[in-house]
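To keep things clear, I will list the structure first and then write my remarks on it.
A single protein chain has been omitted from the complex, and every remaining protein chain is retained in its original position.
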Amino acid sequence: MSLGVETRAFRVSPWLKRHETLLALILLIALVGLGAFNDRFLTIDNLLDQGRFISEIGLIALPMTFIIITGGIDLSVGAIVGLCAIMLGYSWKNFGFPLPLAIAFALAVGALAGFVNGLVITRVKVPPLIMTIATLALYRGLAEGISQARSVRGYPEWFYFLGQGSVFGVPTQLLVLIVLIVIAGIALDRTTFGRTLYAIGANETAARFSALPVDRVKLIVYTLSGLASGLAAWVLVSRVTTTRMDMGAGYELDVIAAVVLGGASIFGGSGTIWGTVIGLVMIQLLKNGLALTGVKGDATIVVIGVALILSVLIASSLERRRD
Amino acid sequence: MKSRFLLATTAALALAAWTTQASAASKWDGADDLPTSPLACGAGEAAAPAAAKPYDGGQPTNPPNKAGKEITIVDVPKLIGIGYFNATSKGMQDAAKELGNVKVTTDGPTEAKIDEQIKFIDNYITRGVDGILFAANDPVAIAPVLKKALSKGVHVVGYDANSTPDAREWFVNQAEFNGIGKSMMDSMAKEIGEDGSFAIVTSTFTTPNQARWIAEMQAYTEKCHPKMKWLETVEAQEDNNLSFNQATTLINKYGDKLKGLFGMTSVATPASAEAVTKAGQCGKVAVVGLATPNAMKPYLKTDCVKSVVLWNPIDLGYAATYAMRAVVDGKLKPGSTSVEAGKLGKLNVVNGSEILLGAPFIYTKENIDKFDF
Partner (left out) sequence: MSATTIASPGYARRAAFRRLVGQEALLAVAIIGLAIVVGLINPRFLATRNLSDLLLGNAYIAIAAIGMSMVIISGNIDISVGALIGVLATISGSLAVAGAPIVIAWVVPILVGVAVMAAQGAIVAYLRIPSIVVTLGMLSILKGGLISVTGGKWITDLPQDFHLADLSLFGVPMPVIIMVLATVLAALWMRNSPSGRAIYATGGNPEAARLCGVNPQRTVLMVFALHGLFAGIASLVYATQLRVIQSTTPQGLELTIITAAVVGGVSILGGVGTVVGSTLAAILIAEITSALVFINVSPYWTDALRGALILATVIADILRRQRRAAQGWKR
């Protein structure tokens, strides 16, 4: 590991921590404010319940943070969710796969879909946005073509444990998410893999000259993104008990919103898992809190939009003043 | 290099056309695989009611007794902001005003997405309501959250788009699928003759109601209009301009061969009518479909469209609200054979736990001005 990268990582990190601290503060104020309006909001039951709903977006947001740190983007994640959901149900019903094998197959398809993205991005040098906008259409189309728009239902009871069950009162999928958050956080903060991501995002050419395995790392993060989308598909199918080819439509924007709200720069080089988690929680609790306070869905969307712009605005202007 | 590119594209497209065609023979595109039950041919009333099925709905766990007391209910349609669900919502408000002891609010996702709708229902369970009215984006996906509502003592009644029966108490059925299939095909046969060819513009192949209707249309056609020829089905989302473009493409593709277009949604039907008008094919290509009256008035007035099939969505919302009130009051319970629904009179229970609104309504030039939604 070259020295330049080390210093860069150290220089970046306190700056970012401030962004997240500010964001966390805004989140806290919003929570207390909404909690004061409604006694059903800040209850353990409700908060755990919300944990169920953020899992799918959260799972995908972790590798998306990696990708955005490298200066890339992946718009095909929602389509991969649809494709994996279909592969899960279709291989179980039509190929006669045992369900565990069907799940493994769906995850493999997700990883493969991500791998193809990564391969074309690194080998053919197609910019990530263009590649994934094209595969967004392609993967969703494959899901429709393979399934012939039919849905698969009637899974056995044990399959619903991941999406509807709980362990010690905590929703299963939330536990999975928490474990993966910790792993992703450590990978980004404490490993050469993580430092390589920042190095690529800060200056890809320099990273190449420093003999960093730029292409291999990129290939890994896009594959991870596909794999996480497959995992999200599994969780989603288990939660809603059916598969449809239109599952996960529009997830890409929800995921990106959480990541950029968390302080990751779309230009690459900065961002943390911690920030992404705050962004994720903030959006979901804001939606939930507003709904419980009696704000309707259309107005809630407006508030989310304003909050997204304002919180990034406030956080970045405070940072600038301090700098 | 360019000729190679061309050659490759030709080969790919030909291959695609060939491979994807192979399986298309038996089923109309967009139809689902569920069993169908086509009605009797001809003008006769709907077939004799099937043998009474026992009640197959679910029941809430220890609901508070609110008989005759003020209740708060929430309506979560597939999506908000479209004419159809604005109309059902208006019907609910009308019923609430008449009843006097019901407060109903409509709230839901801005796009017809299954997981968004689930979140809305979940939030209202947490917030605490006495009853939930819903129109499901997916019958199975919505079931877990509805069962959760039942388990918390919340009453659940569906309308427009059903869930699995055990996830709700009752479902107010606007018109049976086979009834719609029959009305659509009979209207089309009347306009284009028994040997005409037609195509279908639908929203998406995954939308359950549309898939059911197309399946019933096919079954009824095979039984009663065997010489009519289905050409193809195209998807056009719930998007006006896309529907228009798709309908135009069909007109251009088939030329004189195409005698009729079906619009399967309240978006696709006016857009198809507009495409026919723009192509100067009024009177040559018939448009039959599901639609709301206001959007269709211009085309009925110019005689480009003769008949529009729809139930009255205002009545549907109205009936759903009355059904909910009756459930809370204990007047509509397992085993009931009918329910009083205000100005609509007595509505019958069918299929175990469904309340039938009536036969679908056909709007024509003569009666359309009576409706404003």
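Letters are used for the chains, namely A and B, taken in the order the chains are written, and counting of residues starts over at 1 for each.
The definition used in the following text is that a contact is a pair of C-beta atoms (placed from the backbone, for glycine too) under 8 Å apart; a residue touches a chain by one contact, two chains touch by 3 or more.
Everything quoted here is computed from the prediction, not taken from an experiment.
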Only one of B:93, B:233 or B:353 touches the unshown chain, namely B:233
Sort through B:119, B:212, B:225 or B:297 and give me the one touching the missing partner chain. B:297
Among the options B:115, B:160, B:274 or B:315, the absent chain makes contact with B:274
Looking at the full complex, which residue from A:84, A:257 or A:273 touches the chain that isn't shown here? A:257
Touch as defined at the start, partner being the missing chain; which of B:72, B:105 or B:248 qualifies? B:248
What chain A residues would touch the chain not displayed? 75, 120, 124-131, 133-142, 144-145, 148-149, 253, 256-257, 260-261, 265-267, 296-302, 304-309, 312-313, 316-317, 320
Had the left-out chain been drawn, it would touch chain B at residues 2, 5-6, 9-10, 13-14, 16-17, 20-21, 23-24, 29-30, 80-83, 85-86, 110-111, 205, 232-235, 237-241, 244-246, 248-250, 252-253, 255, 267, 270-271, 274, 279, 294-295, 297-298
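Everything that follows uses one rule, which is that only the chains that are shown with their structure count from here on.
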In whole angstrom, what separates the CA-based centres of chain A and chain B? 35
Report the residues of chain B in contact with chain A in the complex, numbered from low to high. 20, 30, 32-33, 80-81, 105, 107-111, 113-115, 118-120, 122-124, 126-128, 138, 140-144, 204-206, 211
Please output the residues of chain A touching chain B within their complex, sorted ascending. 40, 45-46, 49, 53, 56, 144-145, 148-151, 153, 164, 236, 239-242, 244-247, 249-250, 287-288, 291-292, 294, 296-298, 301
